[in-house]
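There's a structure below that I have some questions on.
The complex appears here without one of its protein chains, the remainder shown in place.
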Amino acid sequence: MNAIYEYFFLPLSPVLALVFAGLLLIVLECVSEEGLKPLKSTVAFLGPLISLYYVFQLSFTSGLAFSDPSSLTGPVWLVEFTKIYKLDGMTLNFFWAIDVFLLLTLLFFHSFYEEWLERNELLILIEFISVGMMILVSANDLLMLFLGLELMSLPTYVIVGFRRENVKSCEAALKYFLFGSFGTVLLLLSVAILYGQFGTLKTGQLQFLLAQTSNLSNPAVLVSLGLMLAAVGFKIGMTPFQMWLPDAYEGAPTSITGFMGSAVKLASFGLAIRIFGGVFLPLAEKWMGLMSWFAVISIFVGNLCALRQKNLKRLFAYSSIAHAGFIILGVAALPKDAQSQQMIYYYLVTYGMMFLGVFAFLNLMEQNGKSLEFSNLSGLGFRNPVLGIALAIFVFSAAGIPPTAGFFAKYFILFESVKTQGVLFAVLAVISSAMGIYYYLKVIVHLYMQDASGGSKLAVQSTSTYIAILICAASLLFFSIFPGRLGVF
Amino acid sequence: MMMPLLLAAPLIGAIVNGLILRPATAKRAGVIASIAALTSFASVMVQHFAPDAGPFEWTWFTVGELTVKWSFASDPLTWMMCAVVTGIGSLIHIYSIGYMSHEHNAYRYFAYLNFFLFNMLVLITSTSLLGMFVGWEGVGLCSYLLIGYWFEDINKAKAGMKAFIVNRIGDAGFLIGIFICYQLFKTLNFAEIAKLLDTQTFDVRMLNLAAFFLFIGAMGKSAQIPLYVWLPDAMAGPTPVSALIHAATMVTAGIYLICRMNGLFLVAQDTSLFIAIIGISTALLSALIATSQRDIKKVLAYSTVSQLGLMFLALGCGAYLAAIFHVMTHAFFKALLFLGSGSVIHACEGEQDIWKMGGLKKKLPSTFLTFTIGTIAIAGIPPLAGFFSKDMILYSALTAKSYGTTFWILGLLVSFLTAFYMVRVWALTFLGEYRGDKHPHESPATMLIPLYILAFGSIVAGFLGMPEGLHLLPNYLEAFLHPVLGPLVEGHGALSEERAMAVATVSAIIACSLGFYFYSKPERSETPGKILVPFKTVFENKFWVDELYGLVIVKPFDALCAFFAKFFDPNIIDGLVLLPSKAAQGMGSLLVLLQTGIVQTYLLFFVFGLLVLFMVLLKGVVL
Amino acid sequence: MGMEHLLLWLVTLPLIGALVCFALTDELSKYFALVVTLLGWVLAFFVYQGFDSAHATQLQMVFNYPWLNSMGVSFGLGIDGISFPLVILTKLMMPIAILASFNEKKFMRFFMSCYLVLDSAMTGTFLATDMVLFYVFWELMLIPMILLIGVWGSEQRVFASVKFFIYTFAGSMLMLASIFYLFSQTHVQLGQYTGEIAAFTKLNFSPVEVFWGLNAEKLVFLGFFIAFAIKVPLFPLHTWLPDAHVQAPTGGSILLAAVLLKMGTYGLLRFAIPIAPNAFVEFSTCVAYLAIIGILYGAWVAYQQKDMKKLVAYSSVSHLGFCVLGICSMNTKGLTGSMLQMVNHGITTGALFLLVGMLYERRHTKKFEDYGGLAAIVPYFSILFVFVACSSMGVPGLNGFVGEFLVFMGAFEANQTWAFVTVTGVVFGALYTLTMVKKTLFGPVTNAENRSLKDVTLKEWAAILPLCILIVYLGLAPNSFLSKFNQSLDTYWAETLKKTALDAGTVK
Partner (left out) sequence: MSNFSSVYWTQFIAIALIGLGMVGFLIRRNAIVVLMSIELMLNGVNLLLIEAAHRSGSADGTMLVVFIITIAAGEVAVGLGILLNLYRIKHSSDTELYKELQG
């Protein structure tokens, strides 16, 4: 019996915690009592908290028990399970990050809970999206990978279109849905071709088989590589597959965009690491150069388009494309240097914190009835000093100015790229980020240097959003001074 | 011990007057300043009898093997110059008490005067070229402050600035001279340079170059041909300033520099020739201009320039002693003439145009007496000072190695003109009836005493350097300065010394009588103007040199700077720099157009990207 | 307090002060900031005493704390002959800048904390012995500076601060590219990644052409050089300085002129030249010509300016041109002259901006036509103005002359035509300075408000007096200060040019 506990329940505990929380929420939903609102939000909070507890517990247990499944003697499904569920350092890091992002998003939802009152299935969807992410990140088998991806994507399409009466939200959901489903089709096609060639869906075996024969010249494998590149490219927002991203981010409700930009992006890069750090590792020479060029192009496209934006949400959508470009540079460095995976993780967490913080701030502005234009930002720096400084930290971190973790994130990624692929891509990335500095500076200019006398102080209804923003800002400074804490060094 | 006191006295006087006490009345400030000047004069005298041991010095800065010290020492040449500077300086300080009595915050004037004295002494007593350069620029700064003393009038401030800028051009040349000297001799100390010049031989071309640039410095300071334009404008300052700075002390700095470096200039023959030519041409030009000037101080200013030209002629011909002797005598009678004109102006409440004066003989008897002595001395009538020193110069020009006789003839013409215009000024101011509307009165005692002393000096100074030929008195000066300036070069010219003296005296007497004849009677004073009408306008407008400079240098320079400041910097360079940011904005707006908003176009880009991907991946394999 | 913690305190004290300043009230934060910076003076005094001039070449008072050890990057601070005078200058100018900005109206708390953050960033940049740490402080310095210009500046402050930020940031991006290349080379050539600057100087470069005939060393040099040339500001890259100066508040432009401009020359001496000496030797002639153009061009454009601060800004372009020329002459005299010129320019231009600030505080205008004939109304102010103008012109006996003279000597030794051309710069220097003096002090009193101007107040005396004392002291007896660090200057060229083809013999 304890074999099942030790090999099934313990490793899956973080995921199961969220699943139970989701199920409990569904049950509570059926009861539909007025009084249960606070109970539902506590249950929603408990999910990630317990999952976090289990993650810490797992990370402290001595070497992960079932690293070699062959020694296991137990029911067949348990043996199969250990093959498809991969629990290593990276998964734990990603679990930790997903839980933190989920908690922060719930903090933001909590503040305007009344607005979602009558339709609080949002909490259920958010919980299950997180479950999907965790499965995606820990999948060791293409099937599980596909399941995790779909479990994450489908509810995301729904929450993007959550404001049914708002045209933009629905239009964003439509575009995201169409792109998403097309991406899934391409993923499945690539999996089908691989399966056709090698007859197995296990990533480990595939990597082994791919490395064996001379697959560099096998057209089928190359086609599947291309299709996979497109599918993953869509998910992480790499040019030329990123056209949907600005519209989806702008259309979706602000806090949802925050969650999408941080957690969903994190999971998508988890997918990218699993695929390109795992399955297609042997074909590195083929896709490394290509991916780096795509990365640099997306940085240019992200920064240049952001220069012309008036709407803050759309501006940060384009800036997230530029940031994705940087992370892809890290992914391209994976084959040559395993440490690059930690750098990607560091970048994802700091970028996620920045993104969540910024969109929490924008959410606050929307609640105060201000449209997300630069002019509404004028003079805020001095009217809400603490929030002003928090936004300044987010913007400086996004721009990559030293005191904040953003600079170190960019520095580590570029350092990896220089280590593995020479200076060319780093120089291009550096020049394009210099070009893109202007729109971040515009935020600082409006925040501190334009003192629009008319502007009123931003009223903060609930303290939880305030705390969440402070946590994000403080973490950006904390991670710059102690990068080690992120399990990176 | 005397050397620190010599320097410290004027400096302390300046600080007390300028910053600490700032006394209200001119009298109190004047007394403090004069005491300071007199103590330094006394210390010079004591210095002569009880000379200090070594130089008074401390290190300024050391860089690698170059160590530069502030060091001040005294040798006969320095002593003599200090005596002249402090002697005449103290007299002028006493004179200014009277002259500046009605100025309300005169402490500023006396502080600058003392600070000037300090800088001049630093210039004279420092033992290295760099120390001298410090004094050089300090003196330039003080002359700038003093010329622009009445700063309310913008033209006076402009004159001060002009003086400083033109001096600065000279100083730039001086700096290059210092660099070449350092490169040649690896030291800047005069004594060491002199020793090196005797012992080793250096590349003559470089020596000439060094001498040439040092001469440019001298040209700037002592107002020679290209850089003399600032001296006439410097008359905008108070008259005692013109007397002290622009007659007796500062302008002689250039001559002192060349005498101090006589070893170098002896060897650099063609630069010396160049100096002689510049000297004589400046003398001739300014003498001609002086003949037709209306303003009394302008006449004296041009006369100073022409006398300096003569001194440079002597230096060019290698007669350093003659030049120094003329410096001494010139200091006496030119200071006397300036102070005399000062008391005249003081009497006529600021009137400077000689055509509006006249007949002051009766009203200003003592000024008239001293002014007459000064005029006779400068005209070169024996036995006064001017005759002996000018004659020594002319004789040395006669006996110069090359073009001796032409220099002598031109020198004679210059002294003839000098006598002529001095008598003109003398006659127009003192003889005939008073033409002005003011009612002049005699100046107070404090102004007259210095005039008498200077008059006595102008008479006696000549006897110090009498040529041997007259074997009346031994040539004390030659004996005294022999160790520094080297032997008096015995050349042979067309005439012997006595005969040259006689010719000079005769020409001086003719010039005086001519001047007297024309200008003593008002009706006849117009005739010389009518005789040489075309020349008169040329001389009166100073050969249009200022206008020429303005046209050729100042206007194009202003235009160039304006072009840079208004057009080139903001548009071209700034434009070029802002180009990339505009390009980025442009590209951004292009890329944004791709986001049309229609899902189908997005999907097309998606598939297009996919195709590009396949093409690149399958390039080697299939395609 | 142990010697090695001294430098750590030097950097972190103002940072802590900045945080505390946030919490205080506007009135209190002013005096608190002043106390913190005066404490900075005390620390600087300890550093002055503790600095052992015998071996000024090695890094002293080294403080090391492992930061990103997997990347070989440590939080390393150290001081040697080159950074010593500039650190002392920074600490000296801080209280004066704060005194100069006492009567600022809005957000005094943020104003003071910006100053203190700027102070710690500047000190950190000079003291950093690790490349990444240097870069972090180099960028950190930008934030308080753009806030100073942007929030508390005058009319077009936003444009000026944005231009300043993008200009410097673009430059430092190129430097970052060079740093990356060097970092990757440390692994290849020295076995493990290290951020130590000393390690970087040991790297040698493959002569293979990369593109446009520039090999790796030249590209690395250019990366560094352009970033520092923008900061210096060297001729074509100087257009940000006048805008930044005109719009900055008084304290801000004092620090901008006194310290920030020296980052450029310091960077050249610390990074660009030792790391890529061959490339420097090759480029030194054209850099010298840029410097000479900068000197003359700066003076000419300054002469025609209508705005006081712009004139002083262009004069800084001209003075800094001297420093770069001193460096390019590649001999001890030139280098010592350039180092002295950096310190002297800091003090003189700081004092000049202080005086211009005083006028701005009284009349709120920087144009010349609003002034005229002030000498009669405010005598003490005009004495100070003429005194500082003389020092800026380089009148011997004051501090401006010593540095300029040595730079001329160095330039003359290196290449005589340089000296001949640059000496005319002295004349133009006198021209624009005296024009400024004439337009403000002399001439009749044109408009009425000038009559009621107050003379220098006690606070302003407290700010300007130490500078005047230093101007005279460094003018008459610079040796006691110079002897502290000239040992490292004498051996600098022999050491750095060891790697180059030309043997050290030809370099004096």
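By letter and in written order, the chains are A, B and C; residue numbering begins at 1 in each of them.
Methods note: a residue touches a chain if its C-beta (ideal position, glycine included) is under 8 Å from a C-beta of that chain, and two chains touch if they have at least 3 such contacts.
As the structure is a computational prediction, the values presented were derived from the model and not from experiment.
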Partners of the unshown chain among those that are drawn: A, B
Full-complex contact with the absent chain, from A:F109, A:F182 or A:F412: A:F182
Listed residues B:M132, B:V592 or B:L613, member touching the removed chain: B:V592
Given A:F20, A:Y53, A:F146 or A:W293, the one touching the chain that is not displayed: A:F146
Chain not shown: contacting residue from A:V158, A:L290 or A:I389: A:V158
For subunit B, residues in touch with the removed chain: 592, 595-600, 603-604, 607
Residues of subunit A (touch criterion as defined above) contacting the omitted chain: 142-143, 146-147, 150, 154, 157-158, 161, 164-165, 167-168, 170-175, 177-178, 181-182, 184-185, 188-189, 191-193, 195-196, 199-201, 246-247, 250-251, 308, 314
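The working rule: only the chains that are shown with their structure count from here on.
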Graph class of chain-chain contacts, one of line, ring, star, complete, other: complete
Core chain by centroid distance, with centroids computed from Cα atoms only: C
Pair with more cross-chain C-beta pairs in contact, given B-C and A-C: B-C
Subunit A and subunit B: spacing of chain centres that average the CA atoms, whole Å: 80
Interchain centroid distance [CA atoms averaged], subunit B/subunit C, Å: 38
Chain centre separation in whole Å, for subunit C relative to subunit A (CA means): 44
Multi-chain contact sites of subunit C, meaning residues that touch two or more partners: 166
Numbers and ranges of subunit A residues touching at least 2 other chains: 438
List of subunit C residues in touch with subunit A within their complex: 68-71, 107, 110, 132, 135-137, 139-140, 142-143, 146-147, 150-151, 157-158, 161-162, 165-166, 169-170, 173-174, 176-177, 180-181, 183-184, 187
Residues of subunit C that touch subunit B when the two form their complex: 166-167, 236-239, 297, 300-301, 303-305, 332-333, 336-337, 373, 375-376, 379, 383, 386, 390, 395-397, 401-402, 405-406, 408-409, 412-413, 419-420, 423-424, 426-427, 430-431, 434-435, 438, 441-444, 476-479, 482-483, 486, 490, 508
Subunit C partner contacts - residues on subunit A that touch it in the complex: 339, 382, 396, 401-403, 407-408, 411-412, 414-415, 418-419, 422-423, 426-427, 430-431, 433-434, 437-438, 441, 444-445, 448-450, 483, 489
